[in-house]
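Of the protein chains in this complex, all but one are displayed in their positions.
First chain written, first letter: the chains are A and B, and each begins at residue 1.
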Amino acid sequence: MMALSLVPTASWYLVLSAVLFGIGTLGVLVRRNPLVMFMCIELMLNAVNLSFVALARELGDINGQTIVFFVMVVAAAEVVVGLGIIVSIMRNRSTLTADDLAGLKG
Amino acid sequence: MLNLLWLIPLLPLAGALLNIAAGRKLGDPRSGWLATSATLISFLTTVLAYFELLGRQAEKRSHVETLFSWLPVGSLQVDFALLADPLSITMSLFVTGVSTLIHLYAIGYMHGDAKFSKFFIYLNLFVFSMLMLVLGENLLVTFLGWEGVGACSYLLISFWHTRNSAAVAGKKAFVTNRIGDFGVMIAMFLAFSHVGSLSYGAINEAAHAGELAAVSATAIALLLFVGACGKSAQLPLYFWLPDAMEGPTPVSALIHAATMVTSGVFLLTRINPVLHVSYAWVSTTVAVVGAATALFAATIAVSQNDIKRVLAYSTVSQLGLMFLAIGSGAYVAAIFHMVTHAFFKALLFLGSGSVIHGMHHEQDMRKMGALRKVMPITGFTFIIGWLAIAGVPPFAGFWSKDEILLYVFAKSPVLYVVGIVTALLTAYYMTRQVIMVFYGKARWRDHGDEHGAHGDFTPHESPRVMLMPLVVLSVLSVVGGAMQLPFSKDLHFLEHWLAPVVEESEAHIGKTWAYQNKYLLLLLAVAVATAGIVLALAVYAKAKLKVVEPKVLEQAWHYDGAVARVVAGPGAATFNLIAWFDANIVDGIVNGVGQVVRSVAGSLRKAQSGFVRVYALLISIGAVVILGWLLLRGVVL
Partner (left out) sequence: MNDLSNFFGPAVDWLAISPLLSLLAGALTLLLVGSLTGQWPWRLYAHLTALSAVIAIAISIRLWGDVGTNGARLLIGGALALDQFALFAAIAICLAIALVSYLTSDYLNREGVDLPEIYALYLTAGIGALVMIASNDLVVLFLGLETLGLSLYLLAASNRRQVSSQEAGLKYFILGGFASAFFLYGVALVYGVTGSTRLINLNAALTSYIPVPRNDAVLLIGIGMILIGFAFKVSLVPFQAWTPDVYQGAPTPTTAFVASVGKIAALVALVRVFVVAFPSRSDDWGTIVFVLSALTLVVGSVVAVVQTNVKRMLAYSSISHAGFILVGLEAASHRASANVDDGLVGVAVYVVLYAAMVVGTFGVVTVVTSDQANSDASGSASLDSFKGLAKSQPLLGLAMTVLLLAQAGMPLTSGFVAKFGVIQAAVAVGSYELAVIAMVCAVIAAFVYLRIMVSMWLADPSDSTTVKVPPLSRISIAVAVAVTLVTGFLPSLILDLGSNLAELASK
């Protein structure tokens, strides 16, 4: 049968990863809430993780998959630091958008 | 002895350091004496070095003293080395000599100033930097001195910084000099990339041996000329010098007349083989810029009323003459004029300082007059300086100016005419100054009340410590011409002495019409100087002439109508226009550059809005541009 060749190849994953990365980038640019901006950065990192896994599979190389674990650790550390900073700002005010913090400029 | 060459710059440096450590304790006159003796000993050491060099055969009169390896950067090795040769020793002799006299003078002039010892620290530092500049064996050591004299000049111009104009003038000098420095820096790197060394010996040798292509020699020479224009106040970078007169008068005499401003002339002489092998139009450019500056500044000097500004523009004009000489291949004449100019211009500045001192810091010549009666020694020495700069034989300026004009005629009669007109104007405005200050009506009597509560204001003669340098300098201004007299080859002392340095590049004019008729030119120069003086007398002192020289008066009356019309009518208008141009357009350009930087910066600042998302957008735009470009390269491949 003319198999509809919808078997995903590595390129599919790479394209998906690029799209996710783009969405993340766009999110950082358009969102005002620091928490959401922060989540978009996490999305970008995870998009890269997807790439690493796909490429490791394609190359038949285990290193690409181990890298993902390092990245996840880094992402977790970023969460700790980022939330720490955001919470410490939120202590002084009830609502916060990134645009409220524009005292330093010029 | 020559291996103690480093003592020459070290002594003023030691003087400065001692004054930094103990200047305040030493107090008013003593810290000044310390600085003066440091310079004096340096001068004596230079004299010893001179005799040592003189004792050698002409071709062996060059000694390199390497102190240590300074900058071993990658493929480049630069030593911290000093060079003693006829050129550098000549420069050192008059730099240390004139400095000693000016230091001495400053002890009297600065007496009672709150920052007395600080002033001498700066002065000594300046002498140190200037000596590094002239004694340096490579472009980098010279550049070090070059920056040093610039910094000291800046500090000394704004010495009385409580005056706002002084602070502004200091800034102007700083910025202009940076433009020049920039030329020197690029020249330095060009020399390095084409010769592989920064040492004068290597660069000049390469030029001499034909290893330096004409095009690179041209670039190096032009860039160094840009630097020279900045330091030596040539068009279009001249405008800082008149403003630099905000500094104390000894500073004007030392830095802005005798030494620092001549360093451009020195630098071009130092690399004369490079200038020689570059395209011919480079020399012509130097000559034209020099001639244009000489004429331009002389016309401005005619309509100035500030005693120091007249001298400042006159300095610019005389420096123009030196560049004109260099452009005409007359290196010996340029150095000759540099030395005699140092004598008489230092004399004039110190004399004007003495006047200002006696007049309680009044600088407007319209409020002076008849001062020779109350300040006889100042007046007498100033008149000698006037005769020297006006080109009256047998004073020093006459011989050196004549020598330059001789070479210029051989180069181009047109430039010669410019030179002769400059000489005429010089004689004219200097005579005007002498009359306004020392002769005529004692106008200060009308302005006495401006100088303090006591109504009977009388200017006074300056103390002896200030008069001594004036006397020494006036003697030098009289006899300085003996260095190089035109009458016989045997009397060309300076030429023989400098021959090892400039021989190859010096223009040969022996067979030209100008040389064969040099006495005719000499006479013409005398005539022109006389004409300038007479003209000024006619305009400014005709009342006096009736008594003193009735014969001249006859002719003067003839002139009077015509001259007065020209000078008062279109002449004055022209001069005023040039002065206006100087004050508005030139300054406007300087300020305009600053304005452009400011407005560009202002619009760039708008991007820095404080919003994180804008910053992220900037990053993204940058990323898109970079990645787009790379993608294009990747795909096109």
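What to note about this one:
Note that a contact is a pair of C-beta atoms (placed from the backbone, for glycine too) under 8 Å apart; a residue touches a chain by one contact, two chains touch by 3 or more.
Note that the structure is a prediction, hence the values are computed from the model and not measured.
When the full complex is taken into account, the listed residue touching the unshown chain is B:143, out of B:143, B:200, B:382 or B:395.
Only one residue in the set B:189, B:279, B:380 or B:515 touches the chain that does not appear here, and it is B:189. In the full complex, chain A touches the omitted chain through residues 14, 21, 24-25, 28, 34, 37-38, 41, 44-45, 47-48, 51-52, 55, 58-59, 61, 63-64, 67, 70-71, 74, 77-78, 81-82, 84-86, 88-89, 92, 98, 101-106. The chain not shown here touches chain B at positions 68-76, 143-144, 147-148, 151, 158, 161, 167, 171, 174-175, 178-179, 181-182, 185-186, 189-190, 192-193, 597-598, 600-602, 604-605, 607-608, 610, 612, 614-616, 618-619, 621-623, 626-627, 629-631, 633-635, 637.
Quick note on the criterion: only the chains that are shown with their structure count from here on.
Contact residues of chain A toward chain B in the complex are 25, 28-32, 37, 98-99, 101-106. By the touch rule above, chain B contacts chain A in their complex via residues 605, 608-613, 616-617, 620.
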